[in-house]
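I have a structure here, written as structure tokens, and I will follow up with some questions on it.
With one protein chain removed, the remaining protein chains of the complex are shown where they sit.
And then subunit A:
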Amino acid sequence: MNGRIDRSIDLGPYVAAPDDGMIICRCEEVTKGEIRRAVHDGMFTITEIRRYLRTGMGLCQGQTCARLVKQIVAKELDVSPDVLEDAVARAPFRPVPMRVLANEAEGRTR
């Protein structure tokens, strides 16, 4: 689906909006303005936005903001949100403390 986004499109200049300061990704405290600006910086996919801004990389792993980020990016690109592929789902699906992972490596609790 990513292929459908035309990398050469002219988004026009970034125009500041009154609600740019609104937080979208609560876990990583990323604002709407930052996401919009990232699109103008060339981040056209959810994965790119995620790596660039860390949206959806915090405690809730995008459970709250994934849809919101998609809507903002889609609007900025002037495409339907359905065109944008979701970020890749990978383990761990829920936050796992490092010490728990370390326990496994040392075989302490198995």
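Heads up, the rule we're going with is that a contact is a pair of C-beta atoms (placed from the backbone, for glycine too) under 8 Å apart; a residue touches a chain by one contact, two chains touch by 3 or more; residues count from 1.
We take it that contacts and distances are computed from a predicted model.
Not shown: a single chain whose UniProt protein name, out of "Simple sugar transport system permease protein", "V-type ATP synthase alpha chain", "FAD-dependent oxidoreductase" or "Hydrogenase nickel incorporation protein HypB", is "FAD-dependent oxidoreductase". Listed residues A:9, A:59 or A:101: the one in touch with the omitted chain is A:101. Counting the whole complex, the residues of subunit A in touch with the unshown chain are 19, 22-24, 26, 32, 61, 63-68, 82, 86, 88-94, 96, 99-101, 103-104, 108-110.
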